[in-house]
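Dropping a structure here in structure tokens format, bear with me for questions.
Incomplete set of chains, arranged as in the complex.
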Amino acid sequence: MTPEFLRTLLTALAGGEVTVEEALRRLERFPMDPVQRHGRVVARLDTQRGLRHGFPEVVLAAGKRFSHLRAIVGRALEQKNSALLITRLTRKRVARLQAEFPVLAHARGTGCLFRQPETDVPPAGLVGVLCAGTSDIPVAEEAALVARLMGARVETWYDAGVAGLHRLLAADALLRDARVFVVVAGMEGALPSVVGGLVDRPVIAVPTSCGYGAALGGLAALFGMLNSCAANVTVVNIDNGFGAGYVAGLINRL
Amino acid sequence: MTPEFLRTLLTALAGGEVTVEEALRRLERFPMDPVQRHGRVVARLDTQRGLRHGFPEVVLAAGKRFSHLRAIVGRALEQKNSALLITRLTRKRVARLQAEFPVLAHARGTGCLFRQPETDVPPAGLVGVLCAGTSDIPVAEEAALVARLMGARVETWYDAGVAGLHRLLAADALLRDARVFVVVAGMEGALPSVVGGLVDRPVIAVPTSCGYGAALGGLAALFGMLNSCAANVTVVNIDNGFGAGYVAGLINRL
């Protein structure tokens, strides 16, 4: 449920255009909407989320059974003209869900499906999304997708690892203009520190699980970023492009 | 072997209704019953367990070969009207065991098979089982199953993570009435602390392996729960719905 929806409904109610009964009916799934399977509640959609957070529903698919996932997505799509994002889908699940819900769009190479509501508001503000290596692109793309869904203009600059600094410095326009940065890197995770040293805006660092051996599945990059000597760096979970894009979108709205 | 069985037998013996020989025969598998494969003991059923613990046999299937598992289950089922629980079965093993032992019931979505003895005792006491997200449901269901097998009345409240507190507060009736709580959560594992702060009864926290990256396969949730600022929280192993349900059942009997 979006603030607009609620404002419209309450205005109509105050103006006598809808009855209290009708208003209650439209709000019956508010502030939460239980989804059931086999007589058991398997999810409680937080229909107040759009009001509280400015972004409706996000579904983390990993770990959920497909039957639960399908039920949740189906229910969420019943809310009209509202953004929906589903992350961490396997290829097979992308296909199955798109077959069932053709309204969902697929963001190539991200494992994400989404529905973006129509809007007249053009994207505003610039979010810069950088990554260190080709292997980091899927995570970076997830961040870019989410920031765009939240109304930001997004520019990307990929494969700019610190072992070839000129590849990063060539992004000078982006470094100068963006309001907030998402910087994605695996292995030693040094890129956010270097970017952080070059700009005076917030940098959201995303460690990735790229690397092997002492990369420890991304922990090496994570710990590196947490110890960044650049003071404008904050960190999210390993491979959490979604979270980084989300916070970048929030900051960009300020 | 249940306390009832032993009491009945000893009473009959004292009353001359059975001979000493017959009593010995009936007790020949007491206090342990070795199961063999290829001439080697592969398990020693603890037939005294029902007496000592009030719950007969539980078999953790994970890690056991199927041939050993089948032998153990077959032997355990020879004990009449006694509860049996088998946990951590793959789907394939569920099917194979049910085909061979139709008496076993399957608890949907838990990887558990069980036999519940007939009883005249109605469930008593209320155990509340809550979980934070849809992905935590299988572990929660395992806990609920076990608590029910131990004679408790169980109510569940799923998908009530702390990022949408109103979804938890809506469970006020359950929070007020249950004698003991099982609270299941992955990722940051914060739900048990919040529940613990709301109730004055014991909370058994179950971390799950849901999450990715810095979730560390459930260790993040585990450590969070162990550090709970609510004093009424104790913790079991990651994904150990069985253990949590078991202790909840024990506490509920007090």
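Letters are used for the chains, namely A and B, taken in the order the chains are written, and counting of residues starts over at 1 for each.
Methods note: a residue touches a chain if its C-beta (ideal position, glycine included) is under 8 Å from a C-beta of that chain, and two chains touch if they have at least 3 such contacts.
Fair warning: this is a prediction, and the values are worked out from it, not measured in the lab.
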Task: Copy number across the full structure, from 2 displayed chains - done: 8
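The definition used in the following text is that only the chains that are shown with their structure count from here on.
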TODO: Fit subunit A onto subunit B over the CA trace and report the rotation angle, somewhere between 0 and 180 degrees, nearest 5.
DONE: 90
- [ ] Indicate the whole-number Å distance between the mean C-alpha point of subunit A and the mean C-alpha point of subunit B.
- [x] 38
Task: subunit A partner contacts - residues on subunit B that touch it in the complex - done: 108-109, 133-135, 137, 156-160, 163-164, 166-167, 170, 186, 210-215
Task: subunit A - residues contacting subunit B, complex - done: 31-32, 38, 40-44, 46, 48-49, 60, 62-65, 68, 72, 88, 207, 209, 217-219, 222, 237-240
